[in-house]
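Below is one structure, written out as structure tokens, with a few remarks after it.
All protein chains but one are shown in place.
First chain written, first letter: the chains are A and B, and each begins at residue 1.
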Amino acid sequence: MSKKIFVLVAILLVISAWTYTKLNAEPESIILSTTTSTQDSGLLDFILPEFTEETGIEVKVVAVGTGKALQMGRDGEADVLLVHAKSSEIEFVEEGHGAERFDVMYNDFILVGPEALGYDNIGDTLKGIMDNELVFVSRGDDSGTHKKELSIWEANGITPEGDWYKSAGKGMGDVLQMANEFEGYTLTDRATYLSMKDSLDLEIVYEADALLLNEYGVIAVDPNKNETINNDGANEFIEWILSAETQEMIGTFGKDLYGQPLFFPNAK
Amino acid sequence: MELLREGLKEALLLLIRFDKEVYSIIGLSIGLSFTSTVFSAFIGIPLGLYLGVKPFKFKKAFTRTIYTMMSLPPVVIGLLVALFLSRSGPLGTLGLLFTPTAMVIAQMILITPIILGITYNDAKQYGPAISQIGITLGASKFQTLKLLITEMRITLLIALVTGFGRAISEVGAVMIVGGNIKGHTRVMTTYIAMNNSMGNYAMAISMGIVLLLISFIVNTVLYRYVAGE
Partner (left out) sequence: MDINITNLVKKYHHKTVVDIDHTQFRSATIYGVTGDNGAGKTTLLKIIAGLERYDAGEILYNGNPLEQGMMKKITYLSQTPYLMRTSVYENIVYPLKIRNIDPMIIQNKAKNIMEELQITELKDQLATQLSGGESQKVALARALVFDPEVLLLDEPTASIDPATIDTIEEAITKRNKLQKMTVIMISHNMDQVKRMCHEIVYMKKGKQINIKE
């Protein structure tokens, strides 16, 4: 009996060792820190294989909240950032954490909820939500979306407070689910909403406002932070994502599934 | 309910289709958890046996410490390990963050106390009697150790299965230190969490069913062995 166990353990040890070495025999790679909503939209799964095929560089995508993505940049944990918090990104570059910020694409934010409120501007819509104490779920996580949401309340002179205003501290997907459960409202980027629409009972109640643009930027992290940053790889990535072919590819993503593209390329 | 049925259907389809991505995720989960369990056993079992049998000062305080360590919050472990392994951390030059190695490290920190604790608990109870028998029947130190392991084989198996179960079902620590990177550090649990937050309930449920199945199989093997004794 003990002999059989010994053999079994030996075999499993060999398998583990093999798996282990396989995983550690890695080609060149870059760490791309981005937001959960960007990853959840499926865009990266769509375009990144092209990059790896062209350059042989693997892209390790770490999807976290915007706050953490930027922090990873500051700490030198990532090689390149792809986020959508323009003012924070500009600050990031000004503070010297990255050389330059480039426009990549944009989409827009929309207000979703169980039913439209019938106002023609966002200010009244938000007031309507607050006055009727309808549930509003906020990202509450310092993300680009969260910052945008706060700026809209502020721009309309409203301070959201009360039981109806729920600060989730979670990603966009989770927040949409929450809003769904509560039959409430939330601000979301169009891409995430479209990709989850089938499992939600929420509809677009407000859209197409200048205030609601969601712009994505890419920044290479300053290589002087530590010795392990792959700056060459990062720059290759930036060059590739701003190239005409990739930009066109971005513009097609989502058309067949949702009837409209999820992102609008705007590299200069 | 509709969701569960769809998930079940999806699960079967996924497994039958031999979807490469899904199988590599399952394989990675099993491989990592198994590796952690084996390494943790190499540390935890000898230590557990030795400490259980040997009388020493402050044994009671030690016992309580071990039991506390057995329920360390995984997400906190993950956070601490990530801080140590990050590029700006003390072990940054090793470049281990977001690698499977980091996940094994985090899992080992989690399950070594469990394996040690389970072994130690029974060794404390039965160890002295077993080693006494070894000595009085003329066994050498090595033979007594062999006897100890043979007599406690069920306990050791329980320790291993419990450790493995904990490792493979953990999500917080491996998410933080691994990053859920596709093709590299994406395991069953992080896959489930991700799909849930994306609203892909069927995928999440299907992987959840696979995870439950693995857990069930491992525990059935244990049960068969124990019952056979």
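Please note the rule applied: contacts are C-beta pairs under 8 Å (C-beta built on N, C-alpha and C of every residue); 3 or more make two chains touch, one makes a residue touch a chain.
Note that the structure is predicted; figures quoted are calculated from it, not measured.
S.K.: Using the whole complex, pick out the displayed chains that touch the missing one.
M.R.: Result for the missing chain's touching partners among shown chains: B.
S.K.: In the full complex, which of B:12, B:76 or B:137 touches the chain missing from this view?
M.R.: B:137
S.K.: Which chain B residues would touch the chain omitted from the figure, given the whole complex?
M.R.: Residues of chain B in contact with the hidden chain: 126, 129-130, 132-133, 135-140, 143, 147, 150-151, 229.
Note that only the chains that are shown with their structure count from here on.
S.K.: Enumerate the contact residues on chain A facing chain B in the complex.
M.R.: Its residues touching chain B are 2, 9, 12-13, 15-16, 19-20, 23-24, 31, 36, 40, 45, 60-63, 75-77, 170-171, 173-174, 176-177, 195-196, 198-200, 225-229.
S.K.: Chain A touches which residues of chain B in the complex?
M.R.: Checking each residue of chain B against chain A gives 27-28, 31, 34-35, 38, 86-88, 92-93, 95, 97-101, 150, 179-182, 184, 194, 196-199, 201.
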